[in-house]
Structure formats: C-alpha cells, structure tokens
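Every protein chain of the complex appears in place save one, which is left out.
Letters A, B and C name the chains as they come in the text, with residue numbers starting at 1 for each one.
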Amino acid sequence: MGAIVNKDTKVIVQGITGHQGKFHSGEMVKFGTRVVAGTSPGKGGTELNGIPIFNTVKETLPLGPDATMIAVAAPFVMDAALEAIDAGIPTVYILTEHVPFHDTMEILYHCKRKGITLIGPNGPGITAVGECKIGIMPNHIFRKGDVAVASRSGTLTYEIVDAITRSGMGESNVIGLGGDPVVGMTFIDALKLFEADPNTKKIVLVGEIGGINEELAAEYIKEHVKKKVVAYIAGRSAPPGKRMGHAGAIVEGGRGTAESKIKAFNEAGVKVADYPADIAILLE
Amino acid sequence: MGAIVNKDTKVIVQGITGHQGKFHSGEMVKFGTRVVAGTSPGKGGTELNGIPIFNTVKETLPLGPDATMIAVAAPFVMDAALEAIDAGIPTVYILTEHVPFHDTMEILYHCKRKGITLIGPNGPGITAVGECKIGIMPNHIFRKGDVAVASRSGTLTYEIVDAITRSGMGESNVIGLGGDPVVGMTFIDALKLFEADPNTKKIVLVGEIGGINEELAAEYIKEHVKKKVVAYIAGRSAPPGKRMGHAGAIVEGGRGTAESKIKAFNEAGVKVADYPADIAILLE
Amino acid sequence: MPQSRAGGFLNLYEYMGKQIFSKFGIPVPEGYVIHGPEEVRSMDKDVVVKSQILIGGRGKAGGIKFASNIDEARAAASTLLGTKIRGYSVNTLLVEEKLSIAKEYYVSISLNRTERKPLVMASVAGGVEIESVDPKKIATRIIDPLTGYSDYVGRELTGQLGLVPEEASQFRNFLKRLYEVFEAEDCELVEINPLVVTSSGKMVAADAKVVIDTDSLFKHTEYNVTDPEKTTLELEAQGKGYSFVEMDGDIGVIANGAGLTMATLDALTLHRGKPRNFLDLGGTDSVDTVVNAFELVMKANPKVILVNIFGGVTKCDTVATGITTAKTRLSIGKPIVVRLSGVREVEGREILQKDGIQAFSQMMPAIEAVVKAAGVN
Partner (left out) sequence: MPQSRAGGFLNLYEYMGKQIFSKFGIPVPEGYVIHGPEEVRSMDKDVVVKSQILIGGRGKAGGIKFASNIDEARAAASTLLGTKIRGYSVNTLLVEEKLSIAKEYYVSISLNRTERKPLVMASVAGGVEIESVDPKKIATRIIDPLTGYSDYVGRELTGQLGLVPEEASQFRNFLKRLYEVFEAEDCELVEINPLVVTSSGKMVAADAKVVIDTDSLFKHTEYNVTDPEKTTLELEAQGKGYSFVEMDGDIGVIANGAGLTMATLDALTLHRGKPRNFLDLGGTDSVDTVVNAFELVMKANPKVILVNIFGGVTKCDTVATGITTAKTRLSIGKPIVVRLSGVREVEGREILQKDGIQAFSQMMPAIEAVVKAAGVN
C-alpha cells in the first residue's frame, strides 16, 4: 500500500480536456491509476481516454473520488482548488505552474482547516509504484521496491529514480513536492509518511538551493527518522543569486545555500551525493 | 466539574476597563472565578478589582488563560476575538451586543478551524455553579444542583434559574447562548455537553421564536439524549412578525414559530412550560 | 415583535439597492430618482415609473406605471406622488428605461440561520414571489463564509438551472458581484427578482431588495432609512434606544430583557390580558431609563401598566425609584402593578408600597393583579 495513494485510490482530473489533462490522464490510466472522472466546464457528458467528463466536481462525488489532479491554467487554479476543497476531496494535487504564491497560500490554509493533503503546485505529482500514479512522472522509470523519494524538482527526480531502478533497486513512493516558494507537502511531511510506511526501507531527498526546508528536514531526521536517508542538492555551483528583498534574507539567517543544506544533512548523518546518479551508490 | 468551565478555569477579560468589563469582572471575582488578567490597550501595568491589566492578550499567555470574556464595544469585537483566537484561548465568550452578524460568522468559523469553543455574542455567559462564572448572570440566583440550563435569553434565564433554586433544586451548568441571528454555541452543542456531564441529571432549554434551533434540538433529543429535558418558549403570543426577506422565509419552511417549536419538543417527549416558573414543576 | 435580538434589519429602497448594485458593477436599468413630476427628464425610450415603498405587490396595487413620452411620465408621476399604496406614502419615484423582457429569473443571497452560513438561491422561475415557486425549480447552495464565493459555485448553479452558456456567464458575474454586496454591505438579504434577460440577451437587475444588518451601521454610516413599518411612537422609542413595539391591547408593559418581556406578554395573553406594547428596559441601572420608559408607555395610553423586573445588573430599588419618580412627574393616575425580584428587591418593594403601588416578588401574582386591574373578568 502506498503511503498516500494506493491501488484503491479513485482519482479525478480537473481540467481534463486541457493540453496537460488530456495527455497525462491517458498516461495515468496506462499506469493503472483508477481515474474515475474528469471535469471540464461545458464538456460534461463527453468522455476522454475512456474517462467520463463532468462539468463540476460536485457531479463526480457519487463516484467517491479520493484525490484530484488539478491541471487547469494558473488563473483558474484557485477556483478549481476551492471547488475540490469544498467538495472535501482528501488529496489535492496541483500540477499547474505559475500559480501566484498568494493563491497557493490561501489554498494551503483552506486545505489545512479541512484536513486535506495538498501536493504542489508545480511539481510532478505522486506515485505509489505498482499501484497509482497521479501526475506527470514518466511511467517507464519505476520498479517496485523499498526506496521512497521526495523531491523539489521534476526531471531531476526522474533522473534519480531512473538511476535507482537501473541499479537493481526499486521505489515504494515518489513524491514531487513542487518548486514554488509556497507548496503544500514539505520534506518533513514526506519524512513522516515514509518513516511510518512499512513498505519503505530507505529514503531519498532531492533538494535545491533557496528556502530552508532542507535544513529543517535535517533537524527532523536527527530527532525522528530511523530509516536510512540520503540526499542530493541541486544548485551548488550557483553564483550567489539576487536576494529577493532584505526581509527574507535576514529571517532565513544566511541559510538557504547549498553549503548550508549539505552541512545540515551531513550533521544529521545524511550522505549527500555529488551527482544525481550517485544516489544509487549511497543507497547500497 | 463544570461541563465547559470549572474551578480551575483561568479567565481573562478583554476590555476590562470598560463599563461592563469593570463591573462584571468584579462580580466574577466575588463569585469565585479565577480571573487571572484583563486587557485594555494602553492600560497595561495597572490593575482593577485585584486583577492585573495588560495591553494585549499575548502578554497574558504566560498566565495560562483557558477562557476569555470579550467585553469591548461592538466595532472592536472582531479584532478582540481574532486576537483571542490567534492566541489559542480554548473558550471565547463574547458578552457584547450589537455585533454585526457577518463579523460573528467570520469569528465563528475561525474558532471552528482552531477547535475553539465560541459562546455568544449577546448572551449572559456561562456558569458552572459553585465553580466558575464567566459573564453577567447575577451571582445570587444559583444553588449547586443537577439541573443544566441552556437559554437564548438573558433575564428570562435568571427568572427560570431563580424558580429552580426557589423550588429547592439546584443547577450544575447554566449557559446563555445569546440572542443574535448567528451565535457560537447552539442548543445541540449544549445538549451534547449536558448529556455527557456526570453532574447533570436534568436539562432545561429556554428558547424563543425565530430560527429553527429549537426544532433541531428536539430532533437531536429524540436520537441522542437520555436525560430528562424540559423547555420554555418565549414569544408564543407574538403576532406574526415581519419576515426578514423571502429567502429566509422559504428556507425555514414555515418553521420558527412558537407553535412549531412546542410541537417539535412535544414530539420529542420534552414538556414545555406555559410560564417560566412552571419549569420547576415540570422538573420534579 | 422583536426576538431577543439587540439590533434589527434595515430594508433599503429599490433605488438605493440599485445604486449599490451599480457601484459593484451589477447591471441595472438606466434610471434616476425624482420627488416631483417636474423632475422627469426628456427621453428617447419608453419608461417605467416606480413608487419607492418598502412593501411587496406594488405593481398589482397600481404603484408602477408605464409611459412612452415625457407628458405621460409626468402624468404618472403626478398620479403616484403623495398617494398611499398598501398603506405606504409615495414620496419618491424611480424613473427607469422600460426593459424588453424575454425571461425573468430569480437570485438571492441570504443568511441561513440553521447553517449559520450564506445561502444562494436561484431560479429560472422569477418575477413572482419565490415562496410560490415549486421548490424543485429552485437551486440552492450554502457558501463557506471563510472561502466566500468562487466561480465553481456559479457553475454548479447555472448547471442545475440549465442556463445556456451566454446566460450562464452573465449569471455567474451577477452572483460574484452580488456576493460582494452581501459581504461588503453586511446584508441579511440581497435579492434580484426579477433578474431580467432582455430580448437582446442581456441580464439586468430589474428590481433590488437589499436588507442590511442594523448592527453593522457603524460601518455604513451612509444609510439613513426610517423603517416605514414603525409607528411614530416606535420611532421615538428607537431614537431613545428602547426596543419597543406597539400592540392592540390595553396593558402597558415594561420589563427587562427581550426574553423576559416576551414571556411577560405571553403570560398576560394566557390570562386573557391584552398587552398594549413590548418595552425592553435593557440592562442599565438608571432612574432616568425607567422614567423615560414610562413616558413612552404613557403616550400609548394604556388602561393599566405592568412592570416586570428580574434584578441583576438592574437593581430593584433603582427601578422602584424610577417608578415613583415617573408617577409623580407624569402625574400617572392609572393603576401600576410591579413585580420586583432579585438584587435589592425588598428595598424596592418598600419604596413602592410607601407610594401606594402594588408590588409583588413573583411574576404570576403580578400578572393576575394587572389583568384584574385591566378589567378582564
């Protein structure tokens, strides 16, 4: 059983007739995901990839959806997310990039007050290998195994998953957290799930420069995680970037650089790979 | 132990230097309530009725307040309530009348998302007899006993409590729900507490015309309440009032009259007194 | 009769509602307000002249007239102004372009007291009282107050109503803005009935019903409407801060607390007494409050007066002093029956008895005494 989604998870796709929704709902069906419905205002009554389409999320509720993938354009994400939240869909994943972070912030705290799990925006989604994929990860890279991956990045995740698979190991759950300044699920949330998941033995965190979530994850690991954790940090060669305002800089107290993250991980006993594919070596 | 508050409940009074705050904080102290602090912006550092005054709720947090009485003027209630909610005070009672119901609605749902109990606005408060009084009920009317009272009215509550006391019985908890179109605690919330409270044997509901909370309470009693419940409904002689708009009228489906409430209670096996003092007779 | 609700609700005139709608971008018919026939302006389209009164059924009662030129419009204005329609004086008219009506819909947002949340109601069967519409033809939607209105709510409703796409998008625009009005203006109700679809397919708010929470008026000082359903005496009482309602009987009533006052009227009625009024003294402890209350009640010219006080914040001796002061100052010769219970009740009753006023400690004997004094056999 996957840590968040599994073979029984019934998924809907909001914005199924858009470019992304159309392609990825088909890929999800091929993966084996139970995509029970899609929504697209005005297209209710039609179907796509064998999936029935409705005008509203409310109309899909009799099908008992457990999760939704929101694939509408950025200006419509707030409305789509509120629609899913109001309908009480327990897991909301936002694929869309370019969502204003103020919108995400509002969506996130509405999710929190209703006990809803938010994943994304702007991440590749979530895969319970062999059971359920929600999102845009390529189907072919996975092999069922005991390594769980949480990542702030998209293609870099595939690169690392692919390396794990090629090495002869396999994955239990892969979660793309998303690259925006505000996202729903964080490294710590993922660590909690992975630590509790009986099918996960080892954990990979794929971080990058900016923010201090890797540092917070390292502190959390020290206290709460018994399973083996390894990490990769992208952006170590980045020249000191433009800071986005003084206030942010001072609050984060000089943290947020690749050095700070690698140091924090090392202090927590988490080995950090130099190259993405080296993750597979560190896991052995 | 009282059903919501008890002898250990530490209470603060927001707006303690106002007319109501000043008088009633003193009465509460006389009752035996542990009033640990008051707030009044700009008056921090002084004291009143032996109670230390602070500028903000945040400054009172080291004293561990469990409940707050908000006694500021109506235009300032929203801010005071958000201050209490943000500080995480578990029970928020609003004494103030004339609070716009849109403000109350917002306060109520912020309370709900934080798991905070809201009582009022515009009600006399809550009394755990012999232990703790928060609000404006007269100290002298109570005697410790096993009758719990929940009421939408103020003086009418005192009238009925007085009748119970004079009859030789006594009260466990008395809750004034408040007379506004939107209030925090409802009859059903009170019934849940009273049914679970080991010190309560009998329950009195004091309702009035308007709304359908009495009807909903009657339905709830039928299903969930084993203890004896009796009721009084004020306004049975009221001529059909002006309806506040068509929409409200149709939604409530003709319910909301005294007849409808009395009928609902009778169907739930709840006897309804003709006169306030008759409550004592029905309880015997 | 008021419930134990400190505040109340304020009905705005149609033209005021439409001014608010306009401010929030809700399409309303082109129009203007007049107070005299000479204010009618020349125009190049048919108009409708609407009496601005706060009561339904204006149209049937002759309060709305049509005109196709300026002379007809002036004539209509002359006919309407100064008349009474269903008991309400017509002092203000709204002159509007006459809409070419293809369809009439209904939409409202109100407080649902059971859910304690806003409720949207909509129907394609508009133009009649919503109570008379088959509930199956009414689409309803409760709104989460913290989330507010978002477009998906409109999509659900337009789907249920079966609107065609051009209408659906206009309707969602109405709903969005109507919710803004509901929130921003602290409304208990905003209602558009009919929401007209013109023959050219444009949606327009042909009527506007906006009911404001009077407790919110500190935020909205621009509203200054006198409730036309209130009597002169009720308005005087309102100005003095009393919750006061006139009734048909002969027993003047002064009590403290809305619930206890209602219970007092109920008890009188069960004893076949007929209350003249509802007067809630409120929670103050002042002699003047009592004296002023008596002044109001005396203006209603009751046969007898009952005072029913349960003293907490309000002290019984203060009330007693107020009563004797009022009796002297207003030279009241009519019977006064008083019930005083609670804080300083003994002192209070002594003060009254010295002045020859009947005083009881319990409510029922007082009820019985006053009914008897009123001559009910």
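Here is the rule we use: contacts are C-beta pairs under 8 Å (C-beta built on N, C-alpha and C of every residue); 3 or more make two chains touch, one makes a residue touch a chain.
On a predicted model such as this, the values are computed, not experimentally measured, just so you know.
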List the shown chains that the missing chain touches in the full complex. A, B
Using the touch definition from the top, which of A:T157, A:N173 or A:N199 touches the missing chain? A:T157
Sole touch to the unshown chain from C:I55, C:I85, C:I101 or C:L146: residue C:L146
Quick one: which of A:Q14, A:T91 or A:N122 touches the chain that's been left out? A:N122
Please pick, from A:I12, A:I175, A:V206 or A:A231, the residue that touches the omitted chain in the full complex. A:V206
If the missing chain were put back, which residues of chain B would it touch? 41-42, 44, 55-59, 78-80, 82-83, 85-86, 110, 113
Need a quick check: the contact residues on chain A for the chain that isn't drawn. 23, 74-75, 97-103, 105-106, 108-110, 113, 122, 136-138, 140-141, 151-159, 162, 179-182, 206, 208-213, 216, 232, 234-239, 241-242, 244-252, 274-277
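Operating definition for what follows: only the chains that are shown with their structure count from here on.
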Taking each chain's centre as the mean of its C-alpha atoms, which one lies nearest the mean of all protein C-alpha atoms here? B
Give the chain pair, either A-C or B-C, that is connected by more C-beta contacts. B-C
Counting only Cα atoms for the centres, state how far chain A is from chain B in Å. 46
How many Å are there between the centre of chain B and the centre of chain C, using C-alpha atoms for each centre? 26
Compute the distance, rounded to whole Å, between the mean C-alpha positions of chain A and chain C. 54
Give me the residues of chain C that touch two or more other chains. 144, 146
Residues of chain A whose C-beta touches two or more other chains: 113
